[in-house]
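The structure under discussion appears below in the form of structure tokens.
Only one protein chain is missing from this complex, and each of the others stays in its spot.
Here the chain labels run A, B and C in written order, and each chain numbers its own residues starting at 1.
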Amino acid sequence: MPYIPHTESDVAHMLSALKLDTIDQLFDEIPPDLWAEKLEIAEGISEMSATRLMTERAVTSDRQLNFLGAGAYEHFIPAAVWDVVTRGEFMTAYTPYQAEASQGTLQTIYEYQSMITQLTAMDISNASLYDGASALAEALLMAVRCQKKKSGQTILMPMQVHPFYRQVCETIVAAQGIQLQLLPYDEGGQIDQTYLAQLNIEGVVALVIPQPNFFGVLEEVHALTDWAHARGLLVIAQVNPMALAVLVPPGQWGQSGADIAVGEGQPMGVPLASGGPYFGFMTCRESLVRQMPGRIIGRTVDLDGKEGFTLTLQAREQHIRRSKATSNICTNQGLAVTAATVFMSLLGAQGLAEVAQQSHQNCEALIKKVSVIPGVKAHFNRARFHEVVLQLPVAAASVIHFMAKQNIQAGVDLQPFYPELTQHLLVCVTETKASADLSRYVDVLAEAIKLVVAV
Amino acid sequence: MPYIPHTESDVAHMLSALKLDTIDQLFDEIPPDLWAEKLEIAEGISEMSATRLMTERAVTSDRQLNFLGAGAYEHFIPAAVWDVVTRGEFMTAYTPYQAEASQGTLQTIYEYQSMITQLTAMDISNASLYDGASALAEALLMAVRCQKKKSGQTILMPMQVHPFYRQVCETIVAAQGIQLQLLPYDEGGQIDQTYLAQLNIEGVVALVIPQPNFFGVLEEVHALTDWAHARGLLVIAQVNPMALAVLVPPGQWGQSGADIAVGEGQPMGVPLASGGPYFGFMTCRESLVRQMPGRIIGRTVDLDGKEGFTLTLQAREQHIRRSKATSNICTNQGLAVTAATVFMSLLGAQGLAEVAQQSHQNCEALIKKVSVIPGVKAHFNRARFHEVVLQLPVAAASVIHFMAKQNIQAGVDLQPFYPELTQHLLVCVTETKASADLSRYVDVLAEAIKLVVAV
Amino acid sequence: MLIFEQGQPGRRSMAEAPGGSSAPLDFPAHLMRRQLPRFPEVSELQVVRHYTNLSRKNFSIDTQFYPLGSCTMKYNPRGAHRAASLPGFLNRHPLMAETNSQGYLTCLFELQEILAEVTGMAGVSLTPMAGAQGEFAGIAMIRAYHQSRQDHGRTEILVPAAAHGTNPATAVMCGYTVREIPVKADGDVDLDALKLAVGPQTAGLMMTNPSTCGVFDRAIAEIAQTIHQAGGLLYYDGANLNAILGKVKPGAMGFDVLHLNLHKTFATPHGGGGPGAGPVAVASRLLPYLPTPIVMKSKDFYRWSTEHDFPHSIGRLSAFMGNAGVLLRAYYYARVLGRAGLLRVAEYATLNANYLMQRLVDLGFTLAYPTRRASHEFIISLSPQLKQYGVNAMDFAKRLLDYGFHAPTTYFPLLVPECWLIEPTETESLEQLELFVAALEGILKEAAEDATLLKTAPHTLPVRRLDDVKAARELDVKWSYGEEKTRST
Partner (left out) sequence: MLIFEQGQPGRRSMAEAPGGSSAPLDFPAHLMRRQLPRFPEVSELQVVRHYTNLSRKNFSIDTQFYPLGSCTMKYNPRGAHRAASLPGFLNRHPLMAETNSQGYLTCLFELQEILAEVTGMAGVSLTPMAGAQGEFAGIAMIRAYHQSRQDHGRTEILVPAAAHGTNPATAVMCGYTVREIPVKADGDVDLDALKLAVGPQTAGLMMTNPSTCGVFDRAIAEIAQTIHQAGGLLYYDGANLNAILGKVKPGAMGFDVLHLNLHKTFATPHGGGGPGAGPVAVASRLLPYLPTPIVMKSKDFYRWSTEHDFPHSIGRLSAFMGNAGVLLRAYYYARVLGRAGLLRVAEYATLNANYLMQRLVDLGFTLAYPTRRASHEFIISLSPQLKQYGVNAMDFAKRLLDYGFHAPTTYFPLLVPECWLIEPTETESLEQLELFVAALEGILKEAAEDATLLKTAPHTLPVRRLDDVKAARELDVKWSYGEEKTRST
């Protein structure tokens, strides 16, 4: 029996200790009419067959030249990261409820919290949320809790926050009657500050600032932060951690810094993996810590005064506070956080900055190369980070389709999300791309456009 | 500096402790005329670049449908095996000289020795030799040492021992004046017993019996063993451990069993990996243990009487006995042995038998399918194990070449090794092949033959 | 020692840098970072050694028996890990073209079907990233259902007292108020109390069955009827599905919506706190509200659902589509087990739990529900030991760590005093259970002879009992530079 160790004589011994004849008798408290018929599921297969099956399935998405970003970024992950992280002691442990038997996990998360607060220049980090989108949603809820004294619960949400993040926020905050008020972007792809200037902020509690935004464009974070703070709004930064190695961190935005900073942790050593497991990070100002959702690890001492680590401020959490908890989150994304901690230790701040720089330079190099194709250019004309909206002379969907057949993932068609961006492709380039990859991209793109035009 | 942790200030501190100005001064005892010029080697590259380079190189040999055997066998390896074996504590330890700090490795090898002796039905196993071929060579040397009282040092070596094994034996035993006398095979591909009957055994000390032999054919191990023992020869069994799950083990050959049994351990959980690291196993009769080469692990007790494991009978080894050692072997194939131990534990005896059976059946199924192609049939007509010599209507080399282009590794051309086998292909089928794989093989083989005939 | 304490200014793990030339950045100066974050500056060996050694300070399934009740710490097949780590899956961008993703989508589609079958429900969405997010999705669907019927007066979710904390927390996140329903002395929900509690304000009831009391609620049919008659819906918290997998389908019990914890029942690793996956399954009347995306099949082509497929969906719950890597592992697991294997899970999990329960009774431990069968887990109360020796459930738990076993879940469910919730799972052997029994026998003896030994336990772990109060009072949640020089621990 796969994974079940019981021999026939084990079972006989156990049943006789229970004074029973069959295992089924153990279920005799369950009304017989509830018992299931045979499952309509195929018979089991061996590890060999299952491995072969999965290998064949995986081949269809293997060996793609990937220029997709849009919230999930292909960075090189040193082999040491997952070799260490997949050790049984990390991978097959539970949430560290028994602190003394979980010092490995606990210290690792403490170190993670230390690094994330360094990266964001914020005071406090939790131990992770599910992903960048749900972290943003939790940040909205948290902001509303923090602004309880204010009437109204509207949040200003720029259009150029990741469309999927906005959708997740909708789903999660809707039930609590929180409104998202969308902000338009200007012709540079940034938050439209003239629009802001005229905005009625009645009932508004917070402003979300993405950096870089979904278009890859950098926002004027200082001016925006100061604008919001001047009006008593909280500032929620939604940031790419890799970008923070080179960009001013949310803790230093404007006069007094963002209040909450969240983001998708995936760029820190977590593979693309079809979308998850990733992890959402959340950091905040110290004064807001009691409204923070999720686990937090603290350092303390043991009976002998020796340093040790443990879950702390648990009174915010569902397993203690139940209906009064700051969130319902329980299981988070521990192993991905462990990977991020090892990744950040290996790369170091300098290494992260170099990855960011190299990615950015590769992206700019691609833009330059691609601009020789007639009708192709960068759509927004502002500083950006490793991602760009390319304007094409044809519909992006056709180009994507053609290039996918050549095993090139060309980018994201923006039209479904921004109807006004009719022929626009969101393209990301990271440090993993060699110059030959860029040339290949340009050649196949040119070919694709020609073909589409010809049709 | 890759892998080197020294900062500039570390170096300055260390040099000043040494009262030196430069690292180069540490080399001042080396005559200056010996110092090297700049190395003609490319500049270093990052892990990312090196990984990419190696990935591109590896692609050329990826996704092949493999029907090659000839001493290296593609068996399915459960994921647990190498996940556990590549844990740092196993992979990055040295030879267990400090027993108390190496109980993991030592107990594992003790368990390995226990399993291998069970599999071979022999008394004693060592901790491994380099590979199957060098294990056989060491067995020849050992046999000569054991037969010191006999004059002469000739070993009977069947032609159908793996040709590469015979070459390795030549290389290794030649310097000590040991002769290999080749034995012909009969029309069934077995050791020719009528030839043996007339053989002058003057100066002969041992007989090598392969099971199965290089052709995949089973030898008459009982009769051969008894023949040799009746003449005072030692019997050296050269066996495939996977086959031993279903075949009579060397310890039970004839009246009194083989004296030494060796083989290639690779089928026990070690990947094909281009030929290594594999491991040679060696077992023997208890009375011969002091002539055995290589490490042996023994069980003992510690100061408190608690069970523990340690290197034993070290007086046979080079680090103690130097020029009087039983062999010069020092580093062996420890990690591969660790993998084999985990593999054998996971599969169990029943599992190994099923793998052997399934492989054998798949091979017989292929033979049946392939025999419908005109001019193709099994060349030898005796019982065999999971490997067969196919007679083709054309030269094997051309067929191999054509099928390789279709990413099928068709088999081994026997002509270079056996000039009389002019159109013969050695084909292996293991449990990893599904019925669709066999059909594909047959189809492409038929096509290949047609094409070659047409030329 | 923290990784921060091992660094030296300028030290780097150089092979890990991307290499290549770096022209100066062209960002506007005011947007550029002025100073690098202060990170550890360490070598590759230091990193590998540090985290390898840290890992050795954890208990885990791979190294210890881990009978943590409600958490289903069963063996996590390494084959599933390898399958999910295949480069075609691991390097797959979540937005990769569907034409290049048929293999991946096939796995998910088939997983949806398998989960629908084992739960007896009409449809499945895989996107929730853990049990709690599944709960959120489920309650949000209940809400959407009532709203679609203009049934706006339903403001309350009922939750049995034994429920996991995520249940009430979820209800509140979905805008509901929570009313607790008491549990009877036999572990079943108090049906009379329930009947009194239901009404036009009832949006639904959240419960697990078997419950976290470790027993199967025998009146489940009547409970369902009660809720349904009042116009409410039934939510099934699937955390305990391991107890009945293949044996009883939640759909048959009358549940309308549920989540599964794949990281429990489907044996995916917990990773020291995550990731998990909490797919939701629904009866047909809730199908329109499923969270998206969902994998659809049209003429042998697999694709993601669009808004046209699910215009009434509660929406999206994650940036992409949930914890894909966890889903692949669960799919692998389901395929290896197959029809017969999935059923065996419940059978042997239950056998192990009942056997272990009997053995502890033999030792003199006190069951919380002595008249009942155990499900896949059971509860003992250490109140008698507290009274007799002054040793509480936590002391027992900490001492158990010294014996090389992870402790059961302590002090949950809250309604049982000095509670231990014990779940051995089906992948542990009879011998392992006996070793656990022997340890408890030893500790019981120690409690009688030397209670301090327990009260100051553990004694053999990397640290002794930790000061949680200090941790909360003197909040220290990150390393501060400057500390290197002043500390001596």
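One rule holds in what follows: contacts are C-beta pairs under 8 Å (C-beta built on N, C-alpha and C of every residue); 3 or more make two chains touch, one makes a residue touch a chain.
Worth saying up front: this structure is predicted, and the values here are computed from it rather than measured.
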item: Where the missing chain makes contact, among the chains that are shown; value: A, B, C
item: Touch with the omitted chain, as defined above, among B:245, B:378 or B:396; value: B:245
item: Selected from B:303, B:372 or B:436 as touching the chain missing from the view; value: B:303
item: Touching the absent chain when the full complex is considered, from A:34, A:48 or A:68; value: A:48
item: Where the unshown chain meets subunit A, residue by residue; value: 1-10, 45-49, 78-80, 83, 88
item: Residues of subunit C in contact with the chain not shown; value: 6, 8, 11, 15, 43-46, 48-49, 52-53, 56, 61-64, 75, 77-79, 336, 427-431
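By our rule, only the chains that are shown with their structure count from here on.
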item: Euclidean distance of C-alpha centroids - subunit B vs subunit C, Å; value: 46
item: Inter-chain centre distance, subunit A versus subunit C - centres from mean C-alpha coordinates, in Å; value: 20
item: Distance between the centres, which are taken as Cα means, of subunit B and subunit A, whole angstrom; value: 48
item: Per-residue multi-chain contacts in subunit A, two or more chains; value: 47, 51, 59, 63, 76, 78, 83, 86-87, 431
item: Subunit C: positions in contact with at least two other chains; value: 15-18, 20, 42, 44, 48, 52, 77, 79, 81-82
